[in-house]
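Before any comments, here is the structure.
Of the protein chains in this complex, all but one are displayed in their positions.
Labels A, B and C are assigned to the chains in the order they are written; within every chain, residues are numbered from 1.
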C-alpha cells in the first residue's frame, strides 16, 4: 500500500470554487491566512461568496482583496476591528455580517468537521448573541443550539505538508486552520514547504491528510505574509 | 515570567481520589493505558468508583485490577470484548455498564473538556443506543442529545512531558488521553520521560499543560506495558 | 481457512478502488489487505487513531504502542498519521471514509445490519461499529452465508439488535456477491460454480437474479 499523491497547481484547485459557494479561510490576523490562495480566488472571480473567517484582516490585505473585488455577499466572523473597510461595507449594507463568539465559531466549525449536528452551549445567554437561536434545556438550564458549520471549500495555510496532504502548522498560525481543514467538502491547502511521503513525523501531524483534497507548495511568500509594520 | 512546576509523586497525587469519584482512564488496549497510576489507585483503595474508559483491558491487566479489587461500581465504556472477567461482572450485576458508541464517547468527553453542555448527533438513531435519550429536531431531522462527560480525576499516560504538564503521546497510545486530559477537575499524568521546561517543542505538544494538574515520571515500565503475547 | 472464505476475501479486495480511504473491520475484513497489490494506492484507517496502516507484525517485531482497533500489532507506511479518538471518528462521521468492510450476524433485505449483540449470549459492547456502519460512504459486509447451524444470515428483517439501519450496500459471502437494492437482495456473482438456486435456498429472503448472465468470482485483484 502507498498513500495517494494530492499535490496540485493552485489555479486548478481554486477553479473548483463556484459562485455562491461557502468558503472557509484559515488565519487569525496575518498568521495562518492563506494569502496566495485568496489572491487566486480573486483572479478566479467567483462571486456571491459566503466567507467564513475569524477576522477580515486589514485594509488591502488577505480577505480584504475579496471584499474590494465585490466577490463577498456574506461574512461569518468574530471581529472586524482592524478592517475599517469591512466595517464600512457592513454599515452600508453591501455585505451581510454574522458575528459569532470566537470560541463558538471554532466549535461550530469543528462540529461540522466532526459530523456532529450542533453543540449545546450557554455562551451568550442573556445577551443579544442569543437572539433567534433555538434553546434546549439541559439539566434544567437553558442552552443555545449552536449549529454545525460546513463549507463547500476550505482554504488552508500550512507551514509544512506531505503530498498526501498531512499538514503541520507553526506558532499562532494554527488557529482556525486545523478546524476548517476538517469541515469542507473540498479542502485546499497551501504550504510553505511540500515534502515527500514520510517527510512529516507521524506523531507531529496537526491535520491528517485524509481531510485534505489538494495541497500546493508556495513558489514564494508575498509581502503580505511578512511582519506588519505599524 | 516562568511556568509553574507540577511534577509530583504518584502516591500523593492519587491520594486525592475519593470513594465514589468518577475517574477517566486513558488508553485503547495496552497503548496509552496508565498502568502505574492504575496500580497506585488499587493500592490507594478508594471504592465505589465510576470508571470511564474505552475498554476494560484484558483479565489481569490495566483496569481489570480495579475490577478484581472490587473498587468499581460503574463502568462507562464502548467495548469489553477482550475482558471476559468484566463481561461476567456485568452479567451477574456486580458492576453497572453503560455502553457508548466509541466516537460518541470521545465526543462526550471532549465536550466536557471544552465546556460544552452536549453535542447533537444522529449516531444510533433507530437502534437501542438511542433508548432513553433526549431528542432534538435539527433542520427537521431527529438528533440525540449526547451530554458532556466530566470526571473528578483523569489518569493519563504520556510518552514525554515537561514539568508544566505539557504532554506528547506516541503512535496509537494517543487515543482517549488528549480528550480525558481536558475533561477532569484533577488531571494526573504519568510519563515515560519527564523533561525540563522547554524540553518539548511548542509546536509538537498534544496536550497543553494548562489542562494538567500533576505530572509524574515513571521509574520503570512494568511488564503490563509490553507487547502482549497471544 | 476454507478456500471458499479465501476466495470471498480476495473478491472483496476488488471492491477497493485506487485512492480510497478504507476501514477494515475486525475479523475477516482485516484479511482483505493481504489481497491488495503491494504498491496499490489506498489509505487504511483504524478507529483507534491512525491513517496509513502498514502490514501486521509478529510480536517480536511489534511496537508496543502501535496496534489497530482489533488489537493486532501493525506498522506504518510513509505518510502515516496518528491522532486522538475524537479526530478518528470525526473522519468517519464527516464522510471521509470511502468504504468500510464489516462482519455481520445478520443483514436484512433493506440493508439493516446486526453485528454487535446476541442478547443473553454475546454483549461485549458496540465499539466503533455503529459509526462505521452509519457514516462510511459505502458499507459492505463479509460473512459466511449461513451460521454454524446452517441458518441464513441474510434475512427479510433482522431479529438481533441493530448496529445501523439501511446501511449495507453489498454482501460478500462464501457462496456469492449480493447487492442490497430498493427491490431487496440481488445476486451479482456466484462462487466457483455454485448454482444460483442453491444460493437462493441458503438466503432467508427473496433473492432476485440480474437480467444478464451471472459472472463467477475472480480471485485475483483484476487491475
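Keep in mind that, in the parts below, a contact is a pair of C-beta atoms (placed from the backbone, for glycine too) under 8 Å apart; a residue touches a chain by one contact, two chains touch by 3 or more.
Note that the structure is a prediction, hence the values are computed from the model and not measured.
Seen in the complete assembly, the chain not on display touches A, B.
Shown as candidates are A:173, A:187, A:200 or A:218; the residue that touches the absent chain is A:173. Within the whole complex, the absent chain has one touching residue among B:23, B:183 or B:227, and that is B:183. Among A:8, A:101, A:138 or A:186, only A:101 touches the chain that is left out of the view. Considering B:28, B:99, B:176 or B:211, the position touching the chain not shown turns out to be B:211 (whole complex). Summarising the interface, subunit A meets the missing chain with residues 28-32, 54, 77-82, 87, 90, 97, 99-107, 109-110, 121-124, 126-129, 159, 169-179, 206, 225-230. The omitted chain makes contact with subunit B at the following residues, 1-4, 112-116, 162-164, 166, 182-183, 196-198, 200, 202-203, 205, 208-211.
Note that only the chains that are shown with their structure count from here on.
Centre-to-centre, using mean CA coordinates, subunit A is 36 Å away from subunit C.
Once the centre of each chain is set as its mean CA position, subunit A and subunit B turn out to be 32 Å apart. Averaged C-alpha coordinates put the centre of subunit B at 30 Å from the centre of subunit C. Looking at subunit A, one finds that residues 114-116, 202-203 touch two or more other chains. Taken residue by residue, subunit C touches two or more other chains at 82-83, 86, 89-90, 92-93, 135, whereas all remaining positions touch fewer.
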